[in-house]
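First, the structure itself, so that you have it in front of you.
In this view, the complex is presented without one of its protein chains, the others remaining in place.
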Amino acid sequence: MLEAFVTGLSNGLIYAVVAVGLALIWGITDVINFAHGDFLMLGMYAAYWMFTLGHVDPTLAAPIAACALGFVGFLAYALIIRPLQRGPVMIVILATFGLGLVLRQLAFIFFSPDYRNLPDTWLSGGIRLAGVSLGRPQVVTGLVSLVVIGVLFVLVYRTRWGSALQAVAEDRQAASLVGIASDRVNAQVWMLGSAMVGLAGALLTTFFYVFPSVGAVFGLLSFVAVAMGGFGSLPGAFLSGILIGVIEAMTGYLIAPAFKTASVFVAFLLVLWYRPRGLFGRW
Amino acid sequence: MSRTGAAVLALAVVLLAAFPLVVGDPFYQQVVVMMLMYGALGAAWNLVGGFLGRVSFGHAVFLGLGAYTTLLLLRTHVTPWLGIPVGGLVAAAIAFVVGRPTLRLSGHYFAMATLALLAMTHVLVVNWSWAGGAVGLEAPIANNAWLLLFRSRAPYYWIAFVLALFTLCATFALARAKAGYYWRAINGDEAAARSLGVPADRYKMLAFALSAALTGAWGGFYSIYIGFIDPDSAFNLTLSIQIVLVAILGGVGTIIGPWLGAALLIPLAEGTRIAMGGSGSGLDLLLYGLAIILVSLFLPSGLVTLRLRRGAARR
Partner (left out) sequence: MALLDVRQLTRRFGGVVANRDVTFGVDAGEIVAIIGPNGAGKTTLFNCLAGHDAPTSGSVRFDGAELVGRTPEAIATLGLMRTFQVPRSFAAMTVQENVMVGALLRQPGVAAAEREARRVLEAVGLGDRGMARAGALSVAGQKRLELARVLATSPRLLLLDEVAGGLNPTETLELVEILRAIHARGVTLVIVEHVLEVVMRLAHRILVLDFGQLIASGTPEEVVRHPAVIEAYLGRKRRA
């Protein structure tokens, strides 16, 4: 059972990275990025092709994938999100749905629907920690995720840039009155959130199959994580991501694998029952 | 509604009524049936999402509930003439139960909660073997008007047409009744509405239940039209989002909007699917996704604005 728990933790860390990236975008620009899961998918393919064609190990490819996805995020913001900012918020969200669909289909067309996975990389193999055996890729991915989130928290909570971010999240108009260019902050946030998810995707390839619609479940779970943690709360998204990983794994172990994802939704609805704003939501 | 608006609507109704008499090709009839269905689903969704302003991403859950109810009743030899309305009632009952805790959630949380409900129900039904589990349920093949089963597709067109007309009239009437005003007030400022005596909780529940009932009834129709239902097609996230798409791209909070949205999106989806999707190339969905992005960018307030922009007087 401890093994299930630890697996859940390491999965949870990945969910957490994806969720925090989404929470950033959601919290600052108020857009539910329906293409978020598909950004993850792109990160995965980026790492896959870098390895298959260039023999670049995923751990090295990860930062490159992050930059690539950061650029994709910037494009998405500049071409789609920004023009729609003044309209009803729902249209923006639906536009991201369209974007996700487009990305998924492009992957389908250019990369075929085949499930792909990477053969052994230098990460492969297992470790034994406290009597529990784990895959080395999972552990490394989990640790890198932790580091990335840590760096992000330092950025957001301890730097001037981070304060500007929080100001925009709090009150956009007031922030612009003190000279914070919210448009630039929006773009930066989209870049950062997408970069995080690109990095997570690259690392995921070390132990997860790559295929065009791989982003769907991750995307959905990251939405739930952000909502469960509470909008506007990055720590909430982080915690919820981990919680979701653990709940999933424990349900699979204690009850049945068929109910893994369902239990996450049940937990989510229960949280909302007692805390209508999520665990740490501010609004 | 303006004179020209009413005239155009009447013309559209007549044309749609006459359609299968003129066009016998079952493919085109199917496209129009799907158009009518999505238009109606969008209109039903609009009661909660447009007027009340609570976006629901998981609305397909009511569709699925209605579909399963109708087919399960059909298996026990209850005719869909009864099964479809009962499907609507079951959906409304479930809405009543889940509405209580979810309607007090604010916008984003409500949207996510409906998603969670949809996903949960999907898993529950997959594991419910009496309802067919992952395999689903089939409607028997027969030519029996009493059981609403036909070999030819034409009668289904008429049923869809009548249901669509009913949905249109129902949403129209509701929008102009006390409920419509109260819903829009709650959407505008719930606290201010309450201070004017609006029983907000009751009306939110009303919108939710009515929307669910209409959606559930259409689910019943859907199940006998397709002749088969399984968890993946009934509790389908894409379908759920498609309902939202149709309503929003058409013009959120308007009566005509969803029908316009369906009139554009459904033929586009079906057309690209036939033209390009047959070989499994995925181009059809690619174009569909691009179309969504483009319509969003150029008509951010929905297709309805096309009409309003052409110099029509402001309301």
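Residue numbering begins at 1 within each chain, and the chains themselves are lettered A and B in the order written.
Criterion: a contact is a pair of C-beta atoms (placed from the backbone, for glycine too) under 8 Å apart; a residue touches a chain by one contact, two chains touch by 3 or more.
From a predicted model like this one, the values you see are computed outputs, not experimental measurements.
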Could you tell me which shown chains are touched by the chain that is not displayed? B
Of the candidates B:150, B:181 or B:228, the residue in contact with the absent chain is B:181
For a quick check of understanding: of B:86, B:139 or B:198, which residue touches the chain that isn't displayed? B:198
Those residues of subunit B which, in the complete complex, touch the missing chain: 176-178, 181-182, 184-185, 187-189, 191-200, 314-315
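Methods note: only the chains that are shown with their structure count from here on.
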Rounded Å distance between subunit A and subunit B, as computed from the means of their C-alpha atoms: 31
Enumerate the contact residues on subunit B facing subunit A in the complex. 55, 101-102, 104-106, 108-109, 111-113, 115-117, 119-120, 123-124, 126-127, 237, 241, 244-245, 248-249, 252, 281-283, 285-286, 288-293, 296-297, 300-302
Can you name the residues of subunit A that touch subunit B in the complex? 32, 34, 80, 83-84, 86-88, 90-92, 94-95, 97-102, 104-106, 108-109, 220, 223-224, 227, 231, 258-259, 261-262, 265-266, 268-269, 272-273, 276-278, 281, 283
